[in-house]
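All protein chains but one are shown at their positions in the complex.
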Amino acid sequence: MRLFWEFTVRSFQRHLTYRAAAVAGLVTNFFFGILRVSVLLAILGEQESIEGYGRAELFTYMALTQAIITYLSLFGWYDLMNAVHSGEIATDLLKPMGFVSFWLARDVGRAAVALLLRGVVIMALYSLFFDMVHPTSVAQVTAVAVSLILALLISFGFRFLLNLSAFWSPNARGIGRFGFTISWFFSGFLMPLAFFPAWVQQIAHLTPFPYALNVIVEIYTGQLTGPALWQTLCIQLLWVLLLFTLAHVTLRTAVKRLVILGG
Amino acid sequence: MWHTLTLYRRLMSVQMRSQMQYRTAFVLETLSTAVIVAVEFGSVALVLNRFGGIQGWTLAEVAFLYGMSETAFGFMDMIFAGFDPPVFGQHVRRGTFDQLLLRPINITTQVMGSEFTLRRLGKIALGLAIFAFAVQANQIIWTPLKLAYLPVVMFSLFLFFGGLFIIGATITFWTVDSIEVMNILTYGSSFTIDCPMTIYPDWIRRFFTFVVPVIFLSYYPSLYFLDRPELAEAPSFAPFLSPVVGVGLLLLALRFWHFGIRRYQSTGT
Partner (left out) sequence: MSIITVRNLRKEFKVSKHHRGMMGTLRNLTTREFTLVKAVDNIDFTIARGELVGYLGPNGAGKSTTIKMLTGLLTPTGGEVMVNGRVPHQQRQLYVQRIGAVFGQRTTLWWDLPVIESLELLRHIYRIPPDRYRQNLHEFTSLLEMESFLNTPVRSLSLGQRMRADICAALLHDPDLLFLDEPTIGLDVVAKERIREFVRHINSARGVTILLTTHDMADVERLCSRVMIIDHGRLLYDGRLQTLQDRFGGKRELVVDFAEPYPEVTVPGATLTHYHDLRATYEFERQTISASELIGLLSTQYRIRDLSVREPDIEGTIRRIYQEGLLTGDA
């Protein structure tokens, strides 16, 4: 816990030191957010709402998705891949800590900083400029928080698995890019999933991606309530369990391979 | 001049050969640049198809804008890759830019020849496919002027984006920390012109008209090619400014670039 605190303080200081970079990041994020929401608003046109999304919901969708880009490393995360390719992985595997939990701890630290220093600031900034929808009850806030945590775990599981491909291919970067691009589409990052034709939505819900992003928006804006909300949280949890099991199994195969090949 | 051109060709072929050495990686990365365009355009297409268009523009018309922008940007990103701001910033910080300055050739040529990202062919191919679909589906009434002007617009857009990259690269002489803002100019303009400009708030449209005048390279010419009703409200010369704006911005960028190099030589890093 102390280590975690130290890490957070360091990150915070680093962020302040690179104030130019931080401001640049915010300005860029804001600008692209407006471009993205303009497209959605134009699709909405004169209508009151489509598929549960009115103006306020669209602004909220845009703000939320922009705010969690770094939290979920949406634009790519290749740390583990780089460690495999550079051979650093060997020393990590020797550490007394579980390999998956070691990387998870690192990622949680990173994500926490991203959420507090970028995510919250970005949400606050958008709230200043636009009429948005916010959670109205303590229960809803709790649901959002739980869902955010589960989403991070899903995202981590997916990214971890994607990065493990480095054990099999020396040029896994392309595979990585592939994966992240697909995840934008199915997670509802490019468009709210509800805007897609029904068959696309059905396919999307067979993958873990909507549960890492789209559901957060739906819970935050109050589109998911009651039993449906509970059901969603359960599916999120199931995906976490499934992805982590997969991660462990795949890792074991990968390590075996590494040992056979002699690293 | 001839010597410089031959050299550029040689440097470029070096870049291509080194990328081809890793065949699988190259194929994968090329595919991934295509997949990005496919997925992004795909999501727009699915939604527009379902709701019948965007502010009176059909999917085919939006595809015209989209294909044009992605193709021109793809070519630029391949050929001007040496100026890609984050990449160039690394060269400056690691001192590899200094090594280019120690060679007896024009520095701009050398930076152009320092990267040539062949994997963008994936993006280009898909951009061209979208554009071909648009040309097909829109039943454009072709006139000789339109036919002659289309490549001019494409090329101007290419030069314009190149100019933006050069400006971004030059800014890294001052700062690398805030280089992310340059994305607003480069990827921002490319993203903006994927859709009709009327959908944006006034200040954004003004920004892309007067500050980064990309509107003259895509939106206005497209009104002309597609015979859109908005053409009547636009100034009659607006669709025809693209070569002036494209070449003009590139020249301006090059002046800034040379100014930046002089300043770099007086301050170092």
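Letters A and B mark the chains as written, and numbering starts fresh at 1 in each.
The rule we apply is simple: a contact is a pair of C-beta atoms (placed from the backbone, for glycine too) under 8 Å apart; a residue touches a chain by one contact, two chains touch by 3 or more.
Just so you know, these numbers come straight off a predicted model, no measurement behind them.
Colleague: For the chain that's not shown, point to the residue among B:Met1, B:Leu102 or B:Ile141 touching it.
Modeller: B:Leu102
Colleague: Given that one chain is not shown, which residue among B:Arg23, B:Arg94, B:Arg206 or B:Arg255 touches it?
Modeller: Hidden-chain contact among the options goes to B:Arg94.
Colleague: In terms of residues, what is the contact footprint of the unshown chain on subunit B?
Modeller: Per the touch rule, subunit B residues meeting the hidden chain are 3, 6-7, 10-11, 14, 17-18, 21, 94-96, 98-99, 101-106, 262, 265-268.
The working rule: only the chains that are shown with their structure count from here on.
Colleague: Between subunit A and subunit B, what is the separation of their C-alpha centroids in Å?
Modeller: 29
Colleague: For the complex, which residues does subunit B have touching subunit A?
Modeller: Checking each residue of subunit B against subunit A gives 22, 24-25, 27-29, 31-32, 35-36, 39-40, 42-44, 46-51, 54-55, 175, 177-181, 183-184, 188, 191-192, 195, 199-201, 204.
Colleague: Over in the complex, which subunit A residues touch subunit B? Could you list them?
Modeller: By the definition above, subunit A touches subunit B via 18, 20-21, 23-25, 27-28, 31-32, 34-35, 38-39, 41-43, 45, 50, 169-171, 173-175, 177-178, 181-182, 184-185, 190-191, 195-197, 200.
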